[in-house]
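In this view, the complex is presented without one of its protein chains, the others remaining in place.
Let's turn to subunit A:
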Amino acid sequence: MHPAFSVILLTTLLGAGQGLFLAMFTGQLYAIAHFLPLQTSGFYASGSLLALSLLLGGLAASFFHLGRPERAWRAASCWRTSWLSREVIVLPLTMGLVAAYALTHLLGWTAPWFRVGALAVDLSLILGVLGTLATLALFVCTAMIYAVVRFLEEWHSPLTVSNFLLLGTASGFMLAAAYSAWLGNPLGGFFGTWAVILTLAAALSRGAHLLRNARLEHRSTVQSAIGVRHRALQQKAQGATGGSFNTREFFHGRSARTLRWVRGFFLVAVFPLPVVLIALAHAEVSSTMALTAFGVQFVGLMAERWYFFAEARHAQNLYYQSVS
């Protein structure tokens, strides 16, 4: 597949934004349980606003993928069958809940409404729980867009969903750690620990996905594509000399060496390097180091997403093996 920059940016920004919101609300939950010191409302509010701006950036990037962005509103209509449509519905819902959560903290509407045992339930808690559910649903919707396409056998796996979930939350918690470190907040260590755990879990999931795809045998062959049962079968012409949509959309046009290079880069930049950097940042109480850890991982995730696309070989490519 051709890796479209708009989609790379869309999925990485959304993942980081969703992860950051989850980190903010996790911080609040831990503080309610007295595992962590309670932060000021401003901490949760500006963190959630940062998450919201990442989600907005992702939404903006998605428009560049569309041929007719002015009709994007129509995309909400087929939620019964299309995961893309479901994402189009869940994304603004998530953004709304994140914005409401930020606003609740910003305006200090945190007076308890009622009590469940020792738990004082306020508006931010309710919005946080709803936002968490929406965020997780958004991860599933985004990943299922890719995982549901059975003709892209590299993507057609539950590992695609776990990758999106774990890589997104890892980068979000890494950003939360950087955000806390930048504020000089004691939660940096907490977010950093979770970022490391999620990064390692993501490494397992992505590693398993890479191994699966390395051993993948495609279901279709040139023989089944044109229905001629002969071992020696070679394409001589594809019906167009200057390429077509089929050659532009489904081929990345890079060498196998470039692919290996990108894979090596993301395997270093997403997993071990940010873990080392965030540990160093914690040891040396360095906010720049923590920001670097997030930055390196984010760039690595963009490379990871590029590779995710480039690695996938669509069944239709069997019809486009040579020009003439």
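The rule is simple: a contact is a pair of C-beta atoms (placed from the backbone, for glycine too) under 8 Å apart; a residue touches a chain by one contact, two chains touch by 3 or more; residues count from 1.
Simple rule for what comes next: contacts and distances are computed from a predicted model.
The listed options are "4Fe-4S dicluster domain-containing protein", "Lipoprotein", "High-affinity zinc uptake system membrane protein ZnuB" or "ABC transporter permease", and the UniProt record of the chain not shown names that protein "4Fe-4S dicluster domain-containing protein". Screening A:Ile145, A:Ala170 or A:Ala293 against the full complex identifies A:Ile145 as the residue touching the chain left out.
Residue-wise, the contact with the chain that is not shown comes from A:Leu233, picked out of A:Ala33, A:Ala60 or A:Leu233. Checked against the hidden chain, the listed residues A:Leu56, A:Ala75 or A:Leu103 yield one contact partner: A:Ala75. Touch with the chain that is not drawn comes from one residue among A:Ser48, A:Ser85, A:Thr104 or A:Ser124, which is A:Ser85.
If you put the missing chain back, the residues of subunit A touching it would be 1, 65-69, 71-72, 74-78, 81-85, 88, 145, 148-152, 219-220, 222, 224-228, 230, 232-246, 249-250, 314-317, 319-320.
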